[in-house]
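With one protein chain held back, the other chains of the complex are shown just where they sit.
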Amino acid sequence: MREEFPILQREINGYPLVYFDNAATTQKPNSVINAMNDYYSNSNANVHRAVHTLAGEATEGYESCRSALKARFNANKAIITSGTTEAINLVAHAWGRANLSDGDAIILTEMEHHSDIVPWQMLAQEMNIELRFIPVQKDLTLDMDLFEAAIEGAKLVCVVHISNVLGVCNPVEKIIDIAHRNGARVLLDAAQSAPHQDINFEELGADFMAFSAHKMCGPTGIGALLVTDDAFDEMQPFMGGGDMIETVSIRGSTYQKNEQKFEAGTPRIAEAIGWTEAIKWLNSVDIKTEHKRILNSARWLANQLRNLGMKVYARHGDNDAAVVSFLHPTMNSEDLAHLLDARGFAVRTGHHCAQPLLERLEINGTVRVSLYFYNTHEEVVSFVEYFTEIMERFA
Amino acid sequence: MREEFPILQREINGYPLVYFDNAATTQKPNSVINAMNDYYSNSNANVHRAVHTLAGEATEGYESCRSALKARFNANKAIITSGTTEAINLVAHAWGRANLSDGDAIILTEMEHHSDIVPWQMLAQEMNIELRFIPVQKDLTLDMDLFEAAIEGAKLVCVVHISNVLGVCNPVEKIIDIAHRNGARVLLDAAQSAPHQDINFEELGADFMAFSAHKMCGPTGIGALLVTDDAFDEMQPFMGGGDMIETVSIRGSTYQKNEQKFEAGTPRIAEAIGWTEAIKWLNSVDIKTEHKRILNSARWLANQLRNLGMKVYARHGDNDAAVVSFLHPTMNSEDLAHLLDARGFAVRTGHHCAQPLLERLEINGTVRVSLYFYNTHEEVVSFVEYFTEIMERFA
Amino acid sequence: MNYSAELVELIEEFKEIDDKMERLEMVFELADEVNLLPSDQWTDSTRVHGCQSEAHVKIGLVNSNVNFQAGADSKLVQGLMGILTMAIHGCDANIVLELTPNFASEMGILNSLSPSRSNGFRNMFDKVMNEIRTQLEAQL
Partner (left out) sequence: MNYSAELVELIEEFKEIDDKMERLEMVFELADEVNLLPSDQWTDSTRVHGCQSEAHVKIGLVNSNVNFQAGADSKLVQGLMGILTMAIHGCDANIVLELTPNFASEMGILNSLSPSRSNGFRNMFDKVMNEIRTQLEAQL
């Protein structure tokens, strides 16, 4: 698999790149890079409504992404956005502003990424809506008792499927069940789960699901919102422009009926074509086996780091992601990351766009190792070896 | 120049591609394609805040786009968006909702693209704002007397710099002058002018300027909004998420002070890197000379088409774009486009996302030939030859 | 299903043409095969949706034979209607219902058209088949 990813041949400071920043963004296989290259070199044109050959090819390429998304995730409606963040903002504007009113409540969790917090804070301020944050417990799980207690009066539940900081997979089936029994819709932030699991959207039962291509081997600049037919019917247009309208006159406009209603302007054509290939690539991976493999590496790594005196923030249950967030008792995280980079190890430090979670954990940030399917156990072992050397020389 | 654009080697139905759909989107030179390729193959990482080498390279690549935009257009603030459409919607949400109120007026023109109409119709409905459309006259220019009469009470003037249907360049200096003397801000839709002119944003004096990379040899999925410092200070955040915040807590959030405030979520990294190369390419072109050359070809084409009995909708003054919109007296435009495609000629038909303009012209659509710098006069001549053949065989 | 001799011949003729313009030219010529539905009889119920231009079809059953009238503001679309005319007009409705749009693919005309046009053809085909089915059922 590794030879399909050209960047994995790269050297950093004379050492082979060991890319452990996959929760931030994943690398791209040749098939994805080449498809975009080929599009720009052979088929580039604007989509929809045009008659010429290139426009036909571009339109088919763009729409193939929607088909691939619907097929992979078993969804009826796939709106293409610029990423998870825009997908969530789309729900806030297109669904939230039309379906919520003064005094309604939205449930969030303390584990949310800023992208699933800030849009709701802005909406809450505009519409006088109450935000209820479900706390994260000492064992790094959500307090489900408090969730059940908080559900009354809530119209929407926004929950991260897998935490990008902890790798913890939340009990979303249960959350969806409780929410629906209480008449609340559910938005799933699947930015971290879509790359790591086979998700059946219709079966899972969420109303909205947001995720980004770049975290699942696809290009930057594109993502999607899956929506059930019912929720789709409740959505009002968000951004206005070309492609999302049926007719425009100076007296008023009418809108498209399908997903294009929410895709104003020239869409992300090359990106859609690249993403289609990334989905094909993911379809070809035995995700269950690969997930088990990298999760075991993560468990091993967590233990090694604990033995070296690190504080590790992870659970590593079977559905959790292969993410290891940790802190050195005294050494500054960015210093550590600089030293790791000196030998080619790419890890992330900082607040990971999840400050409320860190506030609950009473820390400012972590060092985060996040694995993906192209990572090997040997890489993890070499990480531990070098990490041990750093500890001996610097700590 | 042509050999820099790989797609221009392509054959369609056994004939060389003659790409005359440049107002819809332009083709990409190798430097742009290769830069993105290289990014994904060697430097792909998420931007901002990370310590490792790839993240540094990605961040520098992304920010180089902003620098290139500021330098090319002489602007202090360049917000990166997904395109012209999102840039205009950003003004509507971030500036419009914060600075307009019940009873205010916005001036638009009948020449606007749907992307510069629908966002304002949506805002007008939400906030009870009056939209005043400046009519297009028989000679295809804006009625400036009516504009002067309409300016009173207007807080914002939205005007397309160059019409994508007619190629007509509007007197934006005069419009900006009148608007500013009456205390109205001006949003320029520069989707068609940014690719064809050297624009000095500060000197021109507009408050906002929106345009797309894909129409100026850059990638899909990215565009920009230039903003003056004054107008920037009046803008409230639009979409919420990562990167646009300074701090987030469950009690509330604070925002970035610079352009990132309006760039929520993982940005369009590869696209920014590609666009940077496109801007470099454009900087290397002698735009005045090239513009004159293709404009002359367009004038010649317009005359030939008139001689063949077509109704041509164009003015072709010195600042107008090399666009020729026309109609056959009886033959269906899409039929014509299909026949043109049979010999490799890519033209666009339909309403070009400007239905109010077509309504004023009392037509449903046009056939549109739009030239760019890599087009040659020989291509235009061969177009006329084949067009003549079609007329003889089919009309 | 078995194609009519006329349709088989037409498919063969199309297959022999390599040049896209000539293929389009042939489609244009087939516009004359259409039993024209005059534009003053175009209504919302005759309209084929999802076509970029105006396209209208009307189905009648004479005994159980299909009577197909059509009209469009595009000659190309009307040519496609001409092909459909040759495939179904005057034929027994029960046999017609076995037809799939494959015959048009076999001719190579669908991939000579822009995706929106070939979608338009499929929409027209589906609408015609649905009408025939409804009217057949109504006769029972």
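Note that the chains are named A, B and C in the order they appear, and that numbering of residues resets to 1 at the start of each chain.
The criterion applied here is as follows: a contact is a pair of C-beta atoms (placed from the backbone, for glycine too) under 8 Å apart; a residue touches a chain by one contact, two chains touch by 3 or more.
Here the structure is a predicted model, which means the values were calculated and not measured.
Touched by the hidden chain within the whole complex are the displayed chains A, B. When the missing chain is restored to the complex, the residue among A:200, A:247, A:307 or A:332 that touches it is A:332.
Residue-wise, the contact with the chain that is not shown comes from B:59, picked out of B:59, B:253 or B:325.
Touch with the hidden chain on the side of subunit B covers residues 48-52, 55-56, 59-60.
Residues 13-14, 331-332, 334-335, 338-339, 341-343, 350, 393-394 of subunit A touch the missing chain (whole complex, contact as defined above).
Criterion: only the chains that are shown with their structure count from here on.
Path length between subunit B and subunit C in the chain contact graph, taken as the least number of steps between touching chains: 1. Taking each chain's centre as the mean of its CA atoms, C is the chain most distant from subunit A. Averaged C-alpha coordinates give centres for subunit B and subunit C that are 40 Å from one another. Within subunit A, contacts with two or more other chains are made by residues 49-52, 55.
Along subunit C, residues 52, 114, 117 each make contact with two or more other chains.
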